[in-house]
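As you look at this complex, bear in mind that one protein chain is not there, while each of the others sits in place.
And then chain A:
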Amino acid sequence: MADHLLEVRGLSVDFHTAQGTVHAVRDVHWYLDRGECLAILGESGSGKSVSASAIMNLIDCPPGEIVSGEILFDGRDLLKMSNEDRRQLNGKRIAMIFQDPLSHLNPVYTVGWQIEEIMTAHGTPRDQARARCLELLERVGIPEFASKVDAYPHQFSGGQRQRLMIAMALALKPDILVADEPTTALDVTVQAQILALLEELQQETGMGLLLITHDLGVVAEVADRVVVMNSGQIVETGSASDVYANPRHPYTKKLIGAVPGSGEITEPLDTGITPILEINGLTKHFGAFAALENASLTVLPGETVAVVGESGSGKSTLAKTLLRLEDATSGEALWQGRDLVTMPPKELFALRRDIQMVFQDPTQSLNPRMTVYDIVSEGFAIHPEILPKAQWKDRVRDLLDQVGLEAGHMHRYPHQFSGGQRQRIAIARALALEPKLIVCDEAVSALDVSIQAQVIDLLTDLQDRLGLSYLFIAHDLPLVRDFAHRVVVMQGGRIVEQGPVAQIFDAPRMEYTRNLMAASLHPDPAVQAERRRARLAMQEAS
């Protein structure tokens, strides 16, 4: 048998929970060669992270149990080695970077100290460690690295923190870098930069890169080969372009089919209709910082207006100001002719029924101590004029039915539902008040791709039936392309461009919009290769 750098053979891991034994992964085989990038693709709960955790000795036993299998690294079975031996390998020969760099950097030490610690822990003298640390910071592209070496993690942006994590991982020139969703928490443009950096570094050092992701776009961008996982089993494996072009397993087909960005573009609505919402020059300052500057847009009845932008672009501030969760500094937001911003509380209370919100993370937006019935019917309790109490139960039943949940589950608590179901509960809660406009603040970005598609279908369906308008805040461009009528692009608190979907996507006028489009990842490796060439050309030109 050919010698691979790392090989996982017949790995099965169980977790013993109170609800019984969960087979996290079953009989998983894959290998990684030097200088190659292998992506493990799967949705949440597919067990894609488990084999990586097994490699890094991060599985807690109990409740975890490695039932069978071996992990061969350089011909030695990691699972048979002592903890001390594995500690010697971890960090030195096999390094890992995580999704959320902030929670993996210790806030009370300087980043320089933390990078050096990896090296000193494995026996490098401190002065050499310092030199190597500076070299690394320069390599991963931290600006003014010589002075930033003594800064603390909170002084860096999200993308820079991920660069720091990469520097830390590369400190000892590992043979394998395991990257667990390394760019999921980052903006598209930053994501593209980090992926490019990872690829460059891999080519430079010849290490093997194991990338764990849920994003077909990321796979298309960097992976050579891909392993597709579903509920603990490998359903398909092959080269990235092959798997995308000819998926054999139904699950892979479903996954590729669910990826947004290839559907038909929705035609913009007739502009002759009176807008339901008209925002003029809305501004919000936090002290001297302008989170939202002079934003103006309109929403027509039955229209979906998407607000896209990267983090810090002011799109969430726009939503919060509109819903009076924050008070605007200046400007107006006319709701059917009445100004929301200056409205007295009493009038605002009545208007709350018309404008509802669906939040990003349904785990946090649903009170964990209330049953689904309590959550959905709370709107009736707050606005008693909607419905007499005797009909609450029937109405909640209807609403749950409408969003595709079983009405019999109304006495359960939110934690008993999956992420997608929870978001449906949140939508049912919003619908209970019979709103005309629903503000969706990244309402689907915490969900898996296939679930995302279902929720979007639900929203579209509800719009058709109830004539709802949506203000859809998102960072995911392909999703917006399929779903919205019009797009508003924001940057640094300002609206830089707005127009119908076709115009923004096919002929963006502003450079920022073009950058955003170029950085977003397409699931097709062939398309993605094309885009990369275009992006590089753009970089060279500028």
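Assume a residue touches a chain if its C-beta (ideal position, glycine included) is under 8 Å from a C-beta of that chain, and two chains touch if they have at least 3 such contacts; residues count from 1.
Throughout what follows, contacts and distances are computed from a predicted model.
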(request) Among "Imidazole glycerol phosphate synthase subunit HisF", "Phosphatidate cytidylyltransferase", "Peptide/nickel transport system permease protein" or "Xanthine dehydrogenase family protein subunit M", find the name that the UniProt record gives to the complex chain excluded from display. (result) "Peptide/nickel transport system permease protein"
(request) Consider the whole complex, including the chain that is not shown, and state which of A:73, A:335 or A:359 touches that chain. (result) A:359
(request) Specify the residue from the set A:107, A:368 or A:388 that touches the hidden chain. (result) A:368
(message) Touching the hidden chain in the complete assembly: which of A:47, A:379, A:478 or A:508 does that?
(response) A:379
(request) Among A:131, A:146, A:325 or A:536, single out the residue that touches the unshown chain. (result) A:325
(request) Just the residue numbers, please: which parts of chain A touch the chain that's not shown? (result) 18-19, 323, 325, 348-349, 352-353, 355-357, 359-361, 364-369, 371, 378-379, 381-383, 408-409, 411-413, 415-418, 421, 426, 429, 433
